[in-house]
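Shown here: the complex without one of its protein chains, the others still in place.
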Amino acid sequence: MTTVASPETASAGDLVDLLERMWAIRAFEEKVSELYARGRIKGLLHLGIGQEGVAVGAAGQLRTDDLVFAGHRAHAHALAKGADPERLLAELAGRTTGYCAGKGGSMHISAPDVGFVTATGVVAGNIPLALGAAFAAVLRERDTVAVAFFGDGAGQTGAFHESLNIASLWNLPLLLVCENNGYAEFTPLSAHTKVERIGEYARTYGIPTATVDGNDVLAVGSAVAEGVLRARAGGGPTFVEALTYRLRGHYEGDPAKYRELAELAEWKAKDPILRFTAVLVERGALDPDGTRAAEIEREARDRVARASEGALAAPIPGPDDLLRHVYAGAPG
Amino acid sequence: MIDAIRGALDDALAADPAVCVLGEDVSVGGPFGATKDLVERYGEGRIRNTPISEGTVVGLAVGAALAGLRPVVEVMFVDFITLAMDQLVNHAAKLHYMSGGQLRVPLTIRVQGGAVGAMGAHHSQSLEAWFLHVPGLKVVAPSTPADARGLLLAAIRDDDPVVYLEHRGLYWNRGEVDGAAETRLGQAAIRRAGADVTIVAWSRMVATALEAAATLAGEGVEAEVIDARSLVPLDLETIVGSARRTGRLVVVHEAVERGGVGAEIAAAMSAALPGALQAPVGRVGAPFAPVPASAELEALYVPSVERIVEAVRRTVGTATAPVA
Amino acid sequence: MLPRLATSLLVQQLRTMIRIRRFEEALIRLAGEHDVGHFHVYIGQETTGVPALALLEEGDVSYTTHRNHGHLIARGVDPARMLAEILGKSTGTNKGKGGTLHLASTEHGFPTTSSSVGGPLPIAVGSGYALKERGLDRVSVCLFGDGALEEGAWHEAINIAAVWNLPVVFLCENNSLEALGQKANEYPSSTLAAQRLTDLVRPFKVDASAVDGSDVAAVHREMRRAVRRARSGKGPSFIETWTVRWPGSRPIWPQLVTGETDLAFGWDAARIPDAHADWFGRQDGLLRFLRELLAEQRITREEVLDIDRAARAEMAAAVRFALDSPYPAPEEALEDVFA
Partner (left out) sequence: MTATPTAGLTGVRQMSYAEALVLGLRRALESDERVRLMGQYFVGLTEHRKLVASLHEDFPGRIWFPPIAEIGYVGAGIGAAISGLRPIVDIATASFIFQAFSQVVNEAANIRYMTGGQTAVPVIFHVNHGIRGGGAAQHSHSPQAMMWNTPGLKVMLPSSPRDVHGLLRTALETEDPVFWADHVKLFDVVGPVAEEGWEPIPFGVADVKRSGSDVTIVATSFMVQRSLGAAEQLATEGISVEVIDPRTLVPFDLETILTSVHRTGRLVVVDECHRACGVGAEIAALVAEHAFDALRGPVRRVATLDVPIPFSPALEAFVEPTEAKICAAVRAATG
């Protein structure tokens, strides 16, 4: 995955590329949602439709050897980091050709070949892992960055606090990207903490912190670019809090009645893809009548449709696969 | 033994730049001196003091292992691993499997435990049964300085997460250490040969079992004492082989008997040797209670020579014709 | 400066502090001859625990840590039963099952003592929750060291106390001052990235203050404010008290490296040995409080010596009681697992 130049100096091609990446994720997740409704994919499924701006904005600033650790809502991060949609979809559908050969599923996807190390089903469970990867980078004298993506719910966990403390104390090249979508599972953040912005915690540990509009892919890119630069230069961790919104429930099947319709409508109007399309038109990177934009969407959907066919045609693992991979070395 | 552990760490650090040591107070030697002077030789980067954040420190080590290091984490007391259970059970043990074999977690977790020194219920436990119950973890528990060195080197070299259980009561025991030897994981050691009954033990209980064997020899009962030393992988072959010969088995551990590793060995043995056992598998473990603080209650809590002798006598005395 | 309290109450606090000091000194000597496990003493922190806990009333609960002896004595637990517990005797507060790390006395408001760093914090919050739900104007106090702030449990606990507005006082005894530059086998100082410990509290919107833990008036003032806030439904507070770690608490096992405290150091500086001039002359809160009482003529030297004699005699008797007490019967090891 190539890094996108800084948003200020990005070429029209780079900008359109960002839009394509967001569409690739949106199309993927909508396809997955459809397959889930049809029973072709099982298990707990958490979609991040509406939050694509964060993953794409952030991943655009990362190199392939930068290591990403994400949470349970991680499809976008994996795809943005360059994961192959077909292998990812195959994993969600529990196929042998999936990234984890059917052993991980949606919450545990792993694509280390593109620097997406792992997702986790435990809220904040990935943050110490990313911390460790940052520590390894220092010890191995690499200029790579470790990135943890997590939601606002993680801010109330002990693991989050312990990790921030250590990242700051040890000056580690860690990028903490909080996708504050206002809800921890089914509960508004205000019922979980008196803290209004999760970034407030980071400041108490002396970590440089930026709060940005998470539905503005360029704003996310700028903040992350600064953090990456700092980390590579040995300047320690950075916290980026991206304010965003998930347009779906906590998981597929969640009717999300805990939200007001007006709130939902307001955020639909702030859809990061629609907004960025408008920006591109304004900047002259896209034609004003929407032809190219529609083409981008169609191409994304076509690619996902092909990926889906390929993934679902792949074999289902058998008993022989079961006992493999418990241990790396001799079985216990 | 503590010097053997320190020596193994020293050699592992010298041999492989990916090895690093993390834990509370490790750069000042740790509470028992296992990391003494290492910081002078390898620097504060590789001998890294951490805050008192067990959960995150174990998670950090998992992340570091994923990213190319071979961390050795010291959790000061095994009791405090309860604070790191999520990282251990949900991450360290599973990432290799969940990723379909893509990820590896070459991690060693050094913890010490055992009911020694009247430290009460939060600083005295033996918790190996929990770790055995978590597929993906390997578990070792040395009883001699030589094995302390050999198993630690093997654990560090292993590509899986290994829980390395030290017993505080053994730290100051002395014994021959072969500078080069690595003890292969999954290989038990026969500490004493005998034909009448097999006793399986590990960690501090090996010495207690040997004492019991000496007493029993005086009564004409020759006990074979097997030091399991590696609990995952477990060398069932050696244990089954011995039990097949003696027809009688007693498992001894310091951990709580109920739900302990002894239950697993007993259950596995009954299935592996149908009809060959002449008596039920005897189990000697701690009673179903937290560890008491009083030195006197503690002494009663820990399995004693007498309790092992009695269990063996019961096993030998209840001999009947083999069951169908 | 002294808190604005009746002389009798101030003298009572001094007496409690002296009793704690003599208790811990007696314990260190006793531990030389008997296996009591790893223990921790409260020497040097008496001026925090005594005035703070003096503000608690019947029904208020308190949770403490491995460094708990001073707190229990401050709330009236019998030192003889404490020493018996530390020696594992059947007459101990916990019938020999807790030991020094887990000394507890329900009737004195110490339901259980955890020696897991950070362990008691969520539990104290839960007690606060129960007291509030039961409509009582009682307080749950959690005493802990600066190291606990490194634990995730701390963050989870204070967040819940804040968002549920619970009657909890977080009293953090920061005894790591001047403990920097520790050598092998000495305790390190706290390893926290925050500039000040109170910074960690600010995001939670919890009332936070930091005071000199050897200043009885300051501790009294902040604790009284915190307890009043809690009783009147205004939610949790955080107080950090700074104390210098007693030199005898720097080794892993406490040692009487300064010798016993001679209370005459409080009025006769010339007697203070040069080797411990900083400690006895400046840092020891007990002597500072004594000097303040003498300066305001709230007490005489003779009265101090009388209190001291009584305290020494009490502790000598406590040691005898503990030594003479029987060990629990073996089968008691199996009792108290379940109700």
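Every chain is named by a letter (A, B and C) in the order it is written, and numbering of its residues begins at 1.
The definition used in the following text is that contacts are C-beta pairs under 8 Å (C-beta built on N, C-alpha and C of every residue); 3 or more make two chains touch, one makes a residue touch a chain.
Since the structure is predicted, the reported quantities are computational estimates derived from the model, not experimental observations.
Displayed chains that the missing chain touches over the full complex: A, B, C (touch as defined at the top). In the complete assembly, the contact with the undisplayed chain comes from B:263, out of B:190, B:240, B:263 or B:305. Contact with the omitted chain, checked across A:28, A:69, A:251 or A:276, is made by A:251. Residue A:185 is the one among A:185, A:226 or A:299 that touches the chain missing from this view. The chain not shown here is touched by just one of C:16, C:127, C:241 or C:261, and that residue is C:127.
Mapped onto subunit C, contacts with the missing chain fall at residues 61, 63, 85, 92-98, 102, 104-106, 111-114, 116, 119, 121-131, 133-134, 140, 152-153, 155-157, 159-160, 163-164, 335-339.
Although one chain is not displayed, its contacts with subunit A can still be listed: residues 42-44, 91, 94-95, 100, 102-105, 107-108, 120-125, 153-154, 156-158, 184-185, 187, 191-193, 251, 253-254, 316-319, 321-323, 326, 332.
Remark: the residues of subunit B touching the chain excluded from display are 79-80, 82-83, 85-86, 88-90, 93-94, 97-98, 120-122, 129-130, 132-136, 232, 255-256, 258-264, 266-268, 270-271, 274, 279-283, 287-290, 292-293, 318, 320, 323-324.
In this section, only the chains that are shown with their structure count from here on.
Distances from each chain's CA mean to the overall CA mean are smallest for chain B.
The most distant chain from subunit C, with centres taken as the mean of CA atoms, is A. Interface comparison, A-C versus B-C: the higher count of C-beta contacts falls to B-C. The centroid of the Cα atoms in subunit A and the matching centroid in subunit B are 40 Å apart.
Rounded to whole angstrom, the centroid-to-centroid distance between subunit A and subunit C, based on C-alpha atoms, equals 47 Å.
Between the Cα centres of subunit B and subunit C there is a gap of 37 Å.
Looking at subunit A, residues 158-159, 162, 165-166, 169 sit in touch with two or more other chains.
Shown for subunit C are the residues that touch two or more other chains, namely 150-153, 191-192.
Those residues of subunit A that touch subunit C in the complex are listed here as 156-162, 164-166, 168-169, 191-195, 200-201, 204-207. Put simply, subunit B touches subunit A in their complex at residues 18, 20, 45-46, 48, 50-51, 53, 55-69, 71, 86-87, 90-91, 94-106, 135-136, 138, 158-160, 185-186, 232-234. Contact residues on subunit C toward subunit B in their complex (touch as defined above): 35-38, 85, 87-89, 92, 94, 96-102, 114-119, 147-148, 150-153, 182-186, 188, 190-192, 252, 327-328, 330, 332-334, 337.
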